[in-house]
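Apart from one protein chain that is not included, each protein chain of the complex appears where it belongs.
Right, subunit A next:
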Amino acid sequence: RIMPVRWSRYNPSYLEPEVKKESYQKPLEELTEEEREQMELKAVQPIKAAPPTLSSSVFSDPMISKFTNMMMKSGNKVLARSLMSQTLEAIKRKQLEKYHKAPENEKETIECNPYVIFHQALKNCQPIIGLSNITKGGKTYQVPVPLTDNRKRFLAMKWLITECRENKHRRTMMAEKLCQELLLAFNNEGPVIKRKHVLHKMAEANRAYAHFRWW
């Protein structure tokens, strides 16, 4: 039986684990006074358990991990991660085929790195302003409201995943669907970008109720 540790209330004396390899490879002389003190503290104080998502690999990316977690269903991280890697590979294959067939002058414009495409697509899908339901005088109004960075990222990822799950042909594989969606979003086309624009237009239309917001 696995005892829940991460959400337990640790004693405040517990320190966070340090995963980056570079911090352990620095020789002693280069450290400043504070860092030396902190190293001595770490040798004595207890340290929290590292979560399984924390990785010291040079290839780990927090956005990709977040996206994989959102794609996961009923705790099947193995499947979600394999889908993610298949998606990235599919994007890379498509872009490389296009690259090798393109004439010389166009080769620099084609982006082959799946990570760059993923980040850019997410950035293009993020809404700038959101709507929030505020009840005033018995009626609920859709009020335009600024969004935090976390909320924007969450909305972009959520829209991408729901779009792939619901509005595509039943027999296509998830990796293929995601690959197509990400490539469309990278070029600022596709249904997810449209949804973002619709949200912006609604916020623009409801501009009059903006003063209902009190935060």
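One rule holds for everything that comes next: contacts are C-beta pairs under 8 Å (C-beta built on N, C-alpha and C of every residue); 3 or more make two chains touch, one makes a residue touch a chain; residues count from 1.
Rule of thumb we're sticking to: contacts and distances are computed from a predicted model.
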| item | value |
| --- | --- |
| Options "Small ribosomal subunit protein mS29", "F264 bisphosphatase", "Gap junction protein" or "GPI-anchor transamidase": UniProt name of the undisplayed chain | "Small ribosomal subunit protein mS29" |
| Contact residue for the chain not shown (choose from A:Glu97, A:Glu189 or A:Glu204) | A:Glu97 |
| Touch with the omitted chain, as defined above, among A:Cys112, A:Leu147 or A:Leu184 | A:Cys112 |
| Which residue of A:Met71, A:Leu88 or A:Cys164 touches the chain not shown here | A:Leu88 |
| Touching residues on subunit A - with respect to the absent chain | 21, 57-59, 84-86, 88-89, 92-93, 96-97, 99-100, 112-115 |
